[in-house]
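What you see is the complex with one protein chain gone and the rest in place.
On to chain A.
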Amino acid sequence: MKLFKNRTFLLFLPVAIFLMIPFYGFIHAVIQSLGGEGLAHYEEILSSERFLSSVWFSVRTAGIATLVSIILGLGFTKFFHPLLTNISPRLMVWIPMLFPHFVWGYMVILMLSETGWLPQILAAAGWLETPSNFPVWTRDPEGIGIIITYVWKEVPLVILLLFPVYASIRPEYYALVDSLGGNAWHRFTTVDLPHLLPVLVETFLIIFSFTLAAYEVPALIGTTFPEMISVLGYEWFYGSSWDDRPLAFAAMVMTSLFLLGLTLMSYYGLSRPRWRAMRGDRQ
């Protein structure tokens, strides 16, 4: 028994060591952000207009991109999942995942910027007077370009994550709801949603954490004000003044803590037995 326990511990060791690396980075960032001055840097950024508007812009943009991706991905999976069992439609859906986000962002610029293909085509077709009448969707203050890029890129990920769940739902459940007198809404809320909910929560957390803090897409098609938190952090880190470095660390430490808090809330927010039951676990 003792041997078994030791061995379990040994098997766990590589994971533990691997997890220590980001943990070390985080602790180091915390130390750097304090910079021997207590919470002074935190107070500074929390009273900075630039930081606060960046936080709001980031949460808003990432939140919209995540929700829209999930809604579109969910709809697509619901209606097309029988097709996805075939290899070629499945490949077609998942190909966007192979490209780096940077490439996808560049493609959005090529297509949707004021000199892009879509405005040109619309103008040529006579739908627009000149291509410059096309709304500003890239490097715009509303973050539309960022949202479009992320939605386009993350919908396949949502499908990838939801497809196995849909494939595992037994069709008899829909027949059951019908025979009890339920309609399409009942089918969705009592059969689909309980099956999907744990995966949907996880999907939301993965995409939201990524889009909130990722750098390349907002750096490519975002504006300088308001800017995403990652862009601001980068500027503070590599800016002309070394004094701003602790601010970058403070901003990233707060972002990490926020995401950690959000994750813990999601996991403990749902009642435990229901969560277990939805996953089909026994006691």
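Assume contacts are C-beta pairs under 8 Å (C-beta built on N, C-alpha and C of every residue); 3 or more make two chains touch, one makes a residue touch a chain; residues count from 1.
The rule is simple: contacts and distances are computed from a predicted model.
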UniProt protein name of the chain not shown, from "Hydantoinase B/oxoprolinase family protein", "Aminomethyltransferase", "SpoVR family protein" or "Carnitine transport ATP-binding protein OpuCA":
"Carnitine transport ATP-binding protein OpuCA"
Which listed residue (A:Ala29, A:Val177 or A:Leu200) would be found touching the missing chain in the intact complex?
A:Val177
Which listed residue, A:Arg139, A:His186 or A:Arg245, touches the chain dropped from view?
A:His186
Across the whole complex, the chain not displayed is touched by chain A residues 170, 172-173, 175-183, 186, 190-191, 194, 273-274, 277-278, 280-283
